[in-house]
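Note that one protein chain of the assembly has been removed; the remaining protein chains are unaltered in position.
== chain A ==
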């Protein structure tokens, strides 16, 4: 049996309700342990529409009667790890945005693509793992985007390969994994704790 880490993985299509489900899971965990809620925002406020959406999401989260601390982090999330402790529940939404941030932040070195690929994978996976180690639980949201033809474009193929491999790695180590379909979460994996 592989060791699992305190990660809950949630994925689904666009507007599938995965983010609201992820928030509910995070709130539930925080209530169980009497802990605090944290939100890592990976989106870039590149234009006014994006800024407005981010603001609305923040207001929605706080309106629910729970207070969230928001961390804006586009790349290198591992640098946040030491900010957290065992009473913290972290919601990270979403992995696809983080992956594009990581890839495009280093677009200039794209010639060194093969090297870069491994590095990006490690940077993201280590970041998630470190945050999971420091905190009580990481609830990780991602997207289902690998069920259509991948365009014959090197960057897109790399993006898809990295996302698929990250998902595989995360699911292998996660305590639980869900696929959300039209607001209905399907449990794909649940690690049952032995002994006690």
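The working rule: a residue touches a chain if its C-beta (ideal position, glycine included) is under 8 Å from a C-beta of that chain, and two chains touch if they have at least 3 such contacts; residues count from 1.
In this section, contacts and distances are computed from a predicted model.
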Among "Branched-chain amino acid transport system permease protein", "Sugar ABC transporter ATP-binding protein", "Carbon starvation protein" or "Adenosylcobinamide-phosphate guanylyltransferase", UniProt-listed name of the chain not shown: "Adenosylcobinamide-phosphate guanylyltransferase"
Contact footprint on chain A, counting only the chain that is left out: 144, 146-150, 160-161, 163-165, 167-168, 170-172, 177, 179, 188-189
